[in-house]
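Below: the structure, in structure tokens.
Note that this complex is displayed minus one protein chain, with the remaining chains in position.
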Amino acid sequence: MTATTFEHGSGAVTGRPVIEVDGLVMHYRTKAGDVSAVDGVTFSLGQGEALGLVGESGCGKTSIAMTLIRLLTDNGIIKEGRVLLDGVDVLKLTEEEMRKHRWADISMVFQGAMNAWNPVYKVGDQIMEALEQHFPDMTEPEGRARIAELFELVGLTPAMMDRYPHEFSGGMRQRAIIAMALSCNPKVIIADEPTTALDVIVQDQILKELKKVQTDLGMSIIYISHDVAVIAEVSDRIGVMYAGKLVELGPTDEVFPRPRHPYTYLLLSSTPSVKGPRRKLASLEGEPPNLLSPPTGCRFHPRCPFATEICTNQDPPAHEPSPGHRVACWHWEEVPELGRLKA
Amino acid sequence: MTDRLLDPDPASVPDIADIVAQPLWRVRVRLFWRGFRTGWSSFAENKVGLVGLTVIVLFGAMALIQPILLGTVWEPRVFDPVVGYEAVVVEKTIVPDNEITDPDTQVDLFSARLIDPLLQVGDTLGVTEQPASPSSRHLLGTDSLGRDVLSQLMFSTRAAFMLGIVAAMVAVFIATTVGAVSAFFGGLVDTLFMRLADLIILVPFLPILIVLTALIDFGLFHLAVLIGVLGGFGGTAIILKSQALSVSVKPFIDAARIAGGGRMHLIFRHIVPNVLPLSFLFMMFAVTDAISAEATLSFLGLLNIDMSWGIMIYQARVQGYLLDPQRWWLIVPAGLAVTMLAGSFFLVGRAMDEIINPRLRRR
Partner (left out) sequence: MLKYIGRRTLQNVLVFVVFLTATFFLLQAQPGDISQQFLANPKITPEVREQFREQLGLTGSVWTQYVTYMKNFFTGNLGISFSEYPREVTSIIAERLPRTLALFLFATVLSFWLGFKSGKFLAWRRGGKGETVVTTIGVFFQTVFYPWFALMMIWAFAFGLGWFPIGKFLTVERWLNAPQGVEANGVFNRMLVTTLMVGLVLLAVEIIGRRSHDRKRGRQITWAGRILLVGALAIWWTTVWSEQVPFALDIGWHLLLPTITLSLIGFGATMLLTRASMLETLREDFILTARAKGVPDKIVRDKHAARNALLPVTTSLVLSLAFLIGGGVVTETVFSWPGMGATLLEAAIVEDIPLTIGAFAFIAVLALIAHLVIDIMYMYLDPRIRVQG
């Protein structure tokens, strides 16, 4: 019997994007009606690339993540769109088929990873569970060796695999989660708020780990966070979400100095920065819209200082200020550089 | 858009002076009423609670009607639940010995001749039937002492309510106080009460009551208090204490303390009122337990009460009718009554649970 190689599928490097989301529309069915959580989102993720999705709570970023891995709650309905994972439309798969892809092709590092561990089983056993699920012919010693390897990768002592989750500190648990996410050599990892509830020092360590994973292992990562600073630090490209729409998408080093969408502008302006020129802080007035009955036209228009009549009537199409940089706004040209607020 | 926030329509906002000028009691009443109405609408959403409440009301009506009936339609001499008596006479045909096919309507010659030696086969004889089966006069028949069962059933409702409510109130009063005090003072007091509660949970309720009632003679009221005391120091105290604990760390307690509130004031004016909804909830379950406990004790023959549902079944047992399904009216109505009343309080409790514990609510 040959030794198990922890590879899934072909593992070949192709030029094709790992993930392609095309016109995704998703609703949550509630007693009060349908909540339009994701409305016409399109983006793609290349191999070895880190994409950051940023936005306020409830903007739809976690919903997208759940859709990618097909773990929506029962009341989540996908209305339109395709989601291609390495060329395969996961929205068309049966549950049985999807289970084969979960973790082996796309895995997750959850929000609040503290509680992602089942308290009654050992950490190693839980990772072993993932391995056994996708590599059924693997023997136990092979599995343990793999886990030891993973632990070393994330900076944990291999002996810890026989301990229970409550014996780990918060930061250690997070690392172990990353180890588990890597265990089946997925093509994509989704990191949903990976650093919330961690102190800044541990936060930094975790982000460095994830960066290492991306560069050393060539893994694609989708970061999801409301923390703009975190996203800016780790992502190659950044996607800004508002009220279920992807309002801006582009390389981080383009979007940051020169955001093109009013929302992005205000979001970045409201974050104080230690470095960079002194500037007046902007504040975003109002609240995110009620997605049961979203605003007509551009969903941001009630709070937008640049809004005009066309914004209330028509949903803006995507414009391209520069190749690879998209923005959905009628007035993108008017958005100034950071630091100067229109009177 | 933002302008609207700073400059609201003057007519719609009430003048502060008007609000402050109202007497405090008025405000309190209004707040209470509003709270009650919201609570009621959430409660009423749940059919289960309404069913329970309806049953309770029905039983309450039963308890109230019985003395009225006794004074009007029912002659006390016959229908009094404890000392009434009616010899229900059933006409039976006399048949030759050993040829009885239907005991309800026939009597054999030998037994008939014991009463009147001159009787012949074919004559009819009025035989006293005790316990008597249900008839139009005695809707649930009579027991073996000739007492009307329906009257007994309705009369016992009073005892059940009284016992249930007294026991529950004592239990909850003790549990709330113990909980609040333990939470507030912590330390030795806390350990003491919690150990006591552990002890009480541990030991089986019924055997203790058996031993106690054997040694000491209890009346209904004293029994209620005893059940309340035993229950109050037990598991409920632990739950109420953790609730009190979560209240006591809230900032408004600190605010009250800084404002100069003494310990008693803090406990009884601030902590306890916030624990009360939970206490009230447990009161429902306490009533359930108390009613069942008394009925069980009476059934086992340990209580010296005139009449209760448990006593009714006990008497059936003592007179040998326990395993006699023919005479179902001696046992089934009383048992059903206990089940229904205890159950209805339980249902109300569960419905309240869904309100007070919103995590159980459906989306």
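Here the chain labels run A and B in written order, and each chain numbers its own residues starting at 1.
We take it that a contact is a pair of C-beta atoms (placed from the backbone, for glycine too) under 8 Å apart; a residue touches a chain by one contact, two chains touch by 3 or more.
These numbers were taken from a predicted model, which means no experiment stands behind them.
Checked against the hidden chain, the listed residues A:28, A:43 or A:103 yield one contact partner: A:103.
Among the residues B:134, B:235 or B:261, only B:235 touches the chain that is left out of the figure.
The residue touching the chain not shown here, chosen from B:78, B:210 or B:225, is B:210.
Remark: the omitted chain is touched by one listed residue; of B:162, B:201, B:256 or B:276 this is B:201. Looking at subunit A, the residues touching the absent chain are 69, 71, 99-104, 107-108, 110, 112-113, 115-120, 129-130, 133-134, 140, 164, 166-167, 180. Residues 199, 201-207, 210-215, 235, 288, 292, 295-296, 299-302, 310, 313, 322-323, 325, 331-332, 334-336, 338-339, 342-343, 346-347, 350, 359-360 of subunit B touch the missing chain (whole complex, contact as defined above).
Here is the rule we go by: only the chains that are shown with their structure count from here on.
Centre-to-centre separation between subunit A and subunit B, using Cα means, comes to 56 Å.
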